[in-house]
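This report concerns only the one structure given below.
Yeah, one chain of the complex is gone here, protein chain that is, but the others are all in their spots.
By letter and in written order, the chains are A, B and C; residue numbering begins at 1 in each of them.
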Amino acid sequence: MTNKTYAYYPGCSLQHRSHAYEVSNNAVAKTLGFELVEVDDWNCCGATEMFSLNRIPAYSLVARNLARAEEAGSEEVIAACSLCFLNLAKTDQHMKKFAKVEHKVNQALAAGKLHYDPGSVRVRHLLEMVLTDYGLNTIKEYTKRPLYGLTLAPYYGCLLARPNSVFDNTEQPTAMDHLIEALGAKAAPFSMKTYCCGGHMTQISEATALEMIHKIVKNAADGGADAIVTVCPMCQLNLDVYQGYANQLFETEFEIPVMFFSQLIGLAMGFAPKDLGFGQEFISFSPLLEKIQEIPPAKVKPERRSKQALPMPVMPE
Amino acid sequence: MNTSRPQTFYDRVAKATPGGELLGQCLQCGSCGGSCPSGPDMDHTPRALFAMIRAGLEDEVLRSNAPWYCVSCFSCTARCPQQIPITDIMYTLKQMAIQEGHYDHPHATKFSETFIGFVEQRGRSFEFGLATRYHLFHLIQHPTQMLKMGGMGFNMLRRNRLALRPKSIQNMDQLSAILNEAKAIAAKEEQV
Amino acid sequence: MSGNGTFQPVIVGFLCNWCSYRAADLAGTSRMGYPATLRDIRIMCTGRLDPTFVLRALQKGADGVLIMGCHPGQCHYQEGNYKAIRRFVLLRRTLRQLGVEDARVQLHWASAAQGVIFAQTVARMTEEIKALGPLEWPRNWTNPEEAEYEQA
Partner (left out) sequence: MTEIREQSEKRVGVYICHCGHNIAGTVDVEHVAEWAYNLPHVVISRDNRFMCASTGQEQVEEDIKEYELTHVVVASCSPHMHEKTFRGACARAGLNPYLFEMANIREHASWVHPNDKDGATNKAKALVSAAVYRVLQHEPLTPMEVEIRPETLIVGGGIAGIQAALEIASAGYHVYMVEREPSIGGHMAQLDKTFPTLDCSACILTPKMFDVGSHPNITMMTYAEVESVDGYVGNFTVKVRKKSKHVREDQCTGCGTCWEKCPVKVIDTEYEASLGYRKAIYRPFPQAVPKYPVIDIENCTYYKTGKCKACEKFCQRNAIDFDMPDEVVEIQVGNILLATGYELFDCRRIPQYGYGRLENVYTSMEFERLVNATGPTEGKITLRDGETMPKSVAIIHCVGSRDKNHNEYCSAICCMSSLKFAHLVMEKTGAEVYQFYIDMRPIAKGYEEFYHRILEEGANFIRGRVSEITDAAHVPEEEGKLIVIAEDTLIGRQRRVPVDMVILSAALEPRHDAAEVAHLFSVGCGNTGFFTERHPKLDPVATMTEGVYIAGACQGPKDIPDTVAQGAAAAARILSVISQRRVELEPVRASIDESRCSGCRICNNMCPYGAIAYLEDLAVSRVNPALCKGCGTCVAACPSQIITGAHFTFDQLMAEIDGIMVDVHTAAPVRVGNQPIKVGEA
């Protein structure tokens, strides 16, 4: 198995708050046969805070990482956090699109003896990378313990899909749905898969954030989900840590654990939960893990539509 | 074409936002207001703000809580039929509000400033510090919330999800140099 | 060519009859202002543009030449504008050798509906040429045929 290496931008959250993501990413990487090598001395992407306070420093902050990656000769950089992914991608795009931005940012970078040529580093999200470079079939090959009997809600959040999705539909993406099905589990119908988790709103107006979180958790529960699968530490944090407070506020009793997609793949690959960082979550996974069955559940055939029922839309492609 | 026209509030907002000139294309259709997950909490929907910007109601716009409720989810931007970079315009409004001391949402800015404080000192964000600094000082006036957050912090610690010692990047000088230069540029002329 | 002190460039325009000339008409009917620097000549299609025309305009003292046609794929004569592109590229090479800056001879597209684009293009090009200053070229360059023509 050839060991391909990727330049990797973990982002601050993965250092501690969402260490589970880091751990499981590496586990999956090892199995699939690639290595995530951190961009040397990378710095924080500034989250949304920087952009909303002072734009040029914000761009420059992000651009330092891109510049360092370019310097190291990387043609692409992989981000695991959706927000980091957006900030890196957006800075690259804006520097390309708006000469003014490019000029000013590079002027700033020069102060640090750096320079970045927009477009020279391709910014990718880990999910997209795994699915396009390796793909469902490869992942299936390494699946030792299919997740039979689980119903999982694929939660993409905002920033992977928007503003301009790189590999999937902006409003109703399906990549993770296919991944879940491929791993033997069932993808729950989940209309709010790209609805915002509230981001930093938990810090600014808690009620607002809790309402948003509650909506998402409820929608997942309505779809019969045993757990929510996410691709972003911020989403995981909000849905996991704040679910309890949301329950208090709305007098509900949801207990839906929230995992990272790499933890999901890891499970199916047969890793022991602790090796995937399980145990850091607020809402325990133990019931879920027990729920996994040895044999695929019997196919439930869709209930027949009545005779006079009208066909669902077919339109010429 | 006629460049002699004096700069209006609208011009300044448009100028300060990458792609901001599209603001003039707003149809007032409300796709943004409808898409916004925190829309119900905003005193003016983005659409209304844009109308107010055109009407030159600078004070009201900069005092609006809308930009502070923006969660940067880009739903509006993705759905806008005129492809206006709404989220970025919200950022611009925040910046203007701060520059012109026009905002009364201490929460929001304090959080941002604390956050950025850490980034500028260490090059990395630092939740524990953020938790302590932000929650213990800025939220002192909301004891209940503080308690709750305190409790959460503890739980985070127990689960080893908070670092106790802040991490710094090695080449801090380089980052500082870049950021200072960037600030200088930003301060010098109108933002892009 | 400047009447008063400030330099007002003279740009000769070659507009195709179907798209860009109508775009110019539209700019007029919708009263879009733009600098009075363009003097336009109507040709049926940019495909008709003989590079000699551009040289002649410059030789006669134009500071710039603007060629405008239908958007690629929308040529009224199906592909005249593609021919124009090819010739333009060659012409540009020649002009570079004669020391004429690229900004002085430009090729752009405007559909019959794009009065705005037309107006903006003229405005932008005017600024660019103002920045370059007048083209002193004709004085130190005379067309040989011209010369013998003088004697005749």
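Convention: a residue touches a chain if its C-beta (ideal position, glycine included) is under 8 Å from a C-beta of that chain, and two chains touch if they have at least 3 such contacts.
All values reported here derive from a predicted model rather than from experimental measurement.
Displayed chains that the missing chain touches over the full complex: A, B, C (touch as defined at the top).
Interface note: of A:5, A:138 or A:191, the residue touching the hidden chain in the full complex is A:191.
The chain that is not drawn here is touched, among residues C:62, C:95 or C:125, by C:62. Listed here are the chain A residues that touch the chain not shown: 169-172, 191-192, 195, 215, 218-219, 222, 305-316.
Listed by residue number, the positions of chain B touching the unshown chain are 2, 27-36, 39-40, 44-45, 47-48, 75, 79, 81-83. In the full complex, chain C makes contact with the omitted chain through residues 1, 3, 8, 10, 12, 18, 21-22, 24-25, 27-29, 31-45, 47-50, 52-53, 56-57, 60-62, 71, 74, 76-80, 83, 87, 111-113, 119, 143, 145-146, 149-150.
In this text, only the chains that are shown with their structure count from here on.
Taking each chain's centre as the average of its CA atoms, chain A and chain C sit 52 Å apart. In this assembly, the C-alpha centroid of chain A lies 23 Å from the C-alpha centroid of chain B. Mean C-alpha positions place chain B and chain C at a centre distance of 47 Å. Shared interface positions of chain A, i.e. residues touching 2 or more other chains, are not present. Residue positions of chain B touching 2 or more other chains: there are none. Chain contact summary for the complex, chain B toward chain A: residues 16, 18-19, 37-38, 41, 67-75, 77-78, 87-88, 90-92, 94-95, 98, 105, 107-109, 111-113, 115-116, 119, 123-127, 134, 145, 148, 152, 155-156, 159-163, 167, 169-171, 174-175, 177-183, 185-186, 191-192.
If you check the complex, the residues on chain A that touch chain B are 12, 15-19, 41-44, 46-57, 59-61, 64, 94, 97-98, 100-101, 104-105, 107-114, 158-159, 161-164, 170-171, 195-196, 198-201, 203-206, 208, 212, 241, 245, 279-282.
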